[in-house]
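The complex appears here without one of its protein chains, the remainder shown in place.
So that you can tell them apart, the chains are marked A, B and C in the order they are listed, and the count of residues begins at 1 in each.
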Amino acid sequence: MSTESTVTQLKPAHFESDQEVRWCPGCGDYAIIKAIQKTLAELGVKRENTVFVSGIGCASRFPYYMSTYGFHTIHGRAPAFATGIKLANPELDVWVVSGDGDGLSIGGNHTLHTLRRNVDVQICLFNNEIYGLTKGQFSPTSKQGTLSPSSPQGSLERPLSACSFALGVGARFVARSVDTLQKHLIGVLKRAKEHHGASFVEIFQNCIVFNDGAFSEFTDRALATDRQVHVEHGQPLLFGKEKEKGLRIKPGSLQLEVVTVGDNGVSADDMLVHDETDRNLASLLVAMEPPDLPVALGVIYCDPATAYEDQVQSRLDAACCGDLYELVRSGRTWRV
Amino acid sequence: MSTESTVTQLKPAHFESDQEVRWCPGCGDYAIIKAIQKTLAELGVKRENTVFVSGIGCASRFPYYMSTYGFHTIHGRAPAFATGIKLANPELDVWVVSGDGDGLSIGGNHTLHTLRRNVDVQICLFNNEIYGLTKGQFSPTSKQGTLSPSSPQGSLERPLSACSFALGVGARFVARSVDTLQKHLIGVLKRAKEHHGASFVEIFQNCIVFNDGAFSEFTDRALATDRQVHVEHGQPLLFGKEKEKGLRIKPGSLQLEVVTVGDNGVSADDMLVHDETDRNLASLLVAMEPPDLPVALGVIYCDPATAYEDQVQSRLDAACCGDLYELVRSGRTWRV
Amino acid sequence: MNSKSTDGRGADRAEPELPASGPIRLREVRDATVIRFAGDSGDGIQLTGTQFAMESALAGVDIATFPDYPAEIRAPAGTTYGVSAFQVHFGSVDIRTSGDELDVLVAFNPAALKVNLADLRIGGMVIVDASSFTERNLKKADYESSPLEDDTLAPYQLIRLDITRLVEEAVKEFGLSSKDARRSRNLWALGLMLWMYGRDRSATVEWLNRKFAKKPEIAQANIAALNAGHAFGETAEMPSDIVGYTVAAADVAPGLYRTITGTEAMAYGLLAGARSAGLGRIVFGSYPITPASPLLHAMAQLADYGVVTFQAEDEIAAICSAIGASYGGALGVTASSGAGVALKTEAAGLAVGTELPLIIVNAQRAGPSTGMPTKAEQADLLQALHGRHGDAPLAVVAAATPADSFEVAIEAVRLATRYMTPVILLSDAYLMNAAEPWAIPDTDALPDFPVEFRTDPEGFHPFLRDPDTLARPWVRPGTPGLEHRVGGLERDYDTGDISYDPDNHARMTEARAAKIAGIANDIPLQRPELGPEKGPLAIVGWGSTYGPIYQAVHRARAEGYDVAHIQVRYLSPFPRNLGDLLKGYERILVPEMNSGQLVSLLRSEYLIPGEPFTKVRGQPFKIAEIQKAITSRLDR
Partner (left out) sequence: MNSKSTDGRGADRAEPELPASGPIRLREVRDATVIRFAGDSGDGIQLTGTQFAMESALAGVDIATFPDYPAEIRAPAGTTYGVSAFQVHFGSVDIRTSGDELDVLVAFNPAALKVNLADLRIGGMVIVDASSFTERNLKKADYESSPLEDDTLAPYQLIRLDITRLVEEAVKEFGLSSKDARRSRNLWALGLMLWMYGRDRSATVEWLNRKFAKKPEIAQANIAALNAGHAFGETAEMPSDIVGYTVAAADVAPGLYRTITGTEAMAYGLLAGARSAGLGRIVFGSYPITPASPLLHAMAQLADYGVVTFQAEDEIAAICSAIGASYGGALGVTASSGAGVALKTEAAGLAVGTELPLIIVNAQRAGPSTGMPTKAEQADLLQALHGRHGDAPLAVVAAATPADSFEVAIEAVRLATRYMTPVILLSDAYLMNAAEPWAIPDTDALPDFPVEFRTDPEGFHPFLRDPDTLARPWVRPGTPGLEHRVGGLERDYDTGDISYDPDNHARMTEARAAKIAGIANDIPLQRPELGPEKGPLAIVGWGSTYGPIYQAVHRARAEGYDVAHIQVRYLSPFPRNLGDLLKGYERILVPEMNSGQLVSLLRSEYLIPGEPFTKVRGQPFKIAEIQKAITSRLDR
């Protein structure tokens, strides 16, 4: 170990721990861990400077399978632990791995305030729209009507949109990808890691046992190209087999609409160009739902601001390590 | 009491309890309680069918001062108690009174999920951008740099926008008013009460002791007309002394801008007309901040959806009161 | 099993009569037997076990079962941590535990053998599907060499059968893929075991037809496999050293019976309690957590019975919604385990302060922290009593067996509503999942304790106490003239308004304590389950240690040891005679699945030198362990 960690360039396999991975065969988490290990290797990070912090859930078993530092904490609180770690040592590179229940149900408030404070951590939310570890109850992101052990007649609640939530609470980096889109996912993760401040990455993850096919509506091979738009800063918002379709603002409104190049004189330049610094555009993009509109994937919003712990640190640096005796004898004293 | 409550039309004073009101002299809460008592009187509600539920905080002392049913619960959890009350008896009219700390700091997650589920309660958030009851620490809505006992060098955190948060998590009714705007406030509260489903009302409230003048930037007599736009469904978004100014979408963008009638040929019809069912417009409006843009007040978003407890109730009504013996002897049995 | 006699109301209903056990070869007779089916999560082990238990119950023997699944996540096939097992203890004596050692182990693959062999008694029978002992599977189970070849199994009676092949033959006529065919292995084995104990198969056949109504060919194949297994035993194909066993029917009290898990019994009991209290609506606020989730699932099935289940965003919102519901005039119930219960302590304090009825179910699991989520422990007792800030007394009761959960739940509702107090109902991972036969009660004959909601404004204030119970009035919002406010700040004894008066605080603190203490006059006096009211030794238990303690004391007494079994159901307050009763014994031994919690309470309360006997292995006590503790203390 010690020797390896001095090797400058580690391979993805170097980020695997010696623990047997115990997700169900076919679980989307396998693809995600591969992607993260590849991301770390390609970015050439040091294992000893990397910490994975998680809550409780299938997704949250993640740290056990990484050869970095890791903390499998309690349900929903990972962002708070991560904040503490950054306040103890801002040098560390901290990743939070969470699930839709862990990060948006019991942990919603910590996700909220960690994003709001802009603590420099990467929050990866594995969204399988179900409670996996506890055997399949509906979650805050489950579609209305989901049949589950706790909703035998179908769930009644309206689902939360993870990314609309993140934007609403002031996140400065919001991105989305899918477990099966390895290359895309790695690209997004790299951007998240490079972004200084809180990065929120929603990863659609298939729970093959309790919610299989939750995303097939836009991930099925046959549908993918027509139902996914991969956004890239500065590039027009095009999709479809031949990128023949695009998005634009429906004239005189604040709604997005799909238009096809050629249709009544629409040209490629009429299409909206993605500006990842535009919060308003971002909220329109994350709200898109098939079949009418494609699902937006990629870095949807990125507009950096000072990270919370940097401000804390600079204050400490400003004046550190005052003399204890001076402190305790401060104020008025007398001698007997 | 019993006799009064059979009187069909109650006066505002009938909604006062016998408890001495104990807010600081000059606190904005006095104006708000007056407005709510007036609202209830004008709507002609029954005291016995009305429940005020609160958490902990100055604002949360509210229920003690009302002659209705009331529950002063624990810090941050009022929406969860309110949900339980509605599930026990959907007929009751339930109001949640909370503060920026109670409802957005410790209680952010319950506010979030109660709005998401669309439980039919009115959530009134008294936002004074400070922790009043605990003597003045900064809150999640405090401006960055706020000097307080817990931030002697100025707070570092970026404030949360209550209404952006509410929209981001899927609220179906989002409105805003100010403690000092009695008429306006009462109008907004009536709309909130009439809206079936969760209503979120942010009320800017002045804490004269710990955060005096937090909103003077747009509430000062001198500035009010230029820095407040009172939105009304179907009406153009005009403001200013002579309603000479208005809002429109900056051409070719998704940003709002202020234009003045007459300036390079701008006419009143060029102004954006408020559509309270347009979520996208709502998110632009709540994000407006002085001095560049006016603060939007009024019913900013209202787009009703089925209330959570109605769905629950209809299920119960569908098939109620099954026979207990039939239940316990269900499954395979044998006689010895 | 707590077999209360009952004539139910079923008398007028047609019930299956005791099936005559079929024509049988020479059979050994046994009092009780423990068998365990073990295989991959995917092998249908739980179904197999459940069916075997059902057929046994139908045959009138007493049973106790216990499922043992792998940790929550479905593990890859063939791995040791993916092994699923189901244990059935059945016999003609009354059965109160799922058994210590195994008499028979049925292992569908090497991993299953590896994990479970240690529990098989020396000389016990192990039945394996030899065809699954492949290189690959052996490796997955970390077997250097095949246990079928080396002498791993020497101490046991090994029956190696090529079940896979036998099944494939049995079902080939239905032209299933061999993958589908393998799926019937469990039924083949079930058939064999049913033959071995002379059981009927009809209920299973029925059930298969129902289950696969839409896929008759699957039903047929499964039935064929079931019959083939049975036939295999019946015919001479069976190795000569195997004979069938007879386990005669137990003489249980007459009545209508069904099997029930602790979870089902708890759900039914809560509903029955609400009905007894005249409350038409239960609001069950909960958040999923192992092993409490099954109760959430069971309650979710009861929408037709006026039960509203609310899956909250977390445990705090769950308990708060339940308290809100009680304030609103319904019965508020919440349930959780471990970490989830810890999160409820703040709100529980509010329920104590506002004196509202509330049931908090704690399905205890091994801690601290996340611990071992699927394993049983009893380490939350002191938390239940003292795990709140301030002096915040409430009532605590514990279920002793799966079926007992029904009665304890009713009692919890009675105390909560009569005394306007939260009640913590303690169960554990073992009780929630374990099953036993249950004498179905005549629900019309259940206790009746209707709530009287206050409606009279005359002289009303919200903390006006009933002179007997010291309970405050319960008012339904919506009642004219009784509008009132409650909250967490201290309340004036005479008006219910907020009060910071020192004397009032002392008075209210005493009143809250006195109210709970007073419950002692409203619960049964403590009596031994077994043994004398005075003597050299009493074994004192609470919760799920009931079964092993009862059996151990029973056996020790049969061997002439003078020992008593005292089972404490009411943990706060204690029955008012508990101290005197305990002082009647020279020694007190307290077996607990924790580091000695009840014993510390008894010592503090009564200054008696109670002796802890602890086991914190996430597993129930074995009868033998307790029996040994008894004899070692009485021999000499």
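Please note the rule applied: contacts are C-beta pairs under 8 Å (C-beta built on N, C-alpha and C of every residue); 3 or more make two chains touch, one makes a residue touch a chain.
Computed from a prediction, not measured in an experiment: that's the story for all the values here.
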Left-out chain, listing which of the shown chains it touches
A, B, C
From C:Val167, C:Val252, C:Ile424 or C:Leu601, the answer for touching the chain not displayed is C:Leu601
One chain isn't shown here. Among B:Leu10, B:Ala35 or B:Cys58, which residue touches it?
B:Cys58
Which listed residue (A:Ala82, A:Leu104 or A:Ile123) would be found touching the missing chain in the intact complex?
A:Ala82
Hey, which of C:Gly262, C:Pro291, C:Gly353 or C:Pro575 is the one touching the hidden chain?
C:Gly353
Using the touch rule from the top, list residues of subunit A that touch the missing partner.
1-3, 5-6, 17, 19, 46-49, 51, 53, 56, 63-64, 66-74, 77, 79-89, 91-92, 109-110, 112-113, 312, 315-316, 319-322, 324-325, 327-329, 331-336
On subunit B, where is the contact patch with the chain that was removed from view?
20, 22-25, 56, 58, 61, 74-76, 105-106, 108, 131-135, 137-138, 140, 149-153, 209
Hidden partner sits against subunit C at residues 71, 81, 338-339, 341-343, 345-346, 349-350, 352-354, 364, 366-375, 377, 379-380, 382-383, 385-392, 487-490, 500, 502-503, 505-506, 509, 512-513, 594-595, 600-601, 603-604, 607, 609, 615-619
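The rule is simple: only the chains that are shown with their structure count from here on.
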Between subunit B and subunit C, tell me the centre distance in angstrom, where each centre is the average of that chain's C-alpha atoms.
46
At least two other chains touched by the same residue of subunit B: list those residues.
109, 112-113, 312, 315
In subunit C, what residues contact two or more other chains?
303, 313-314
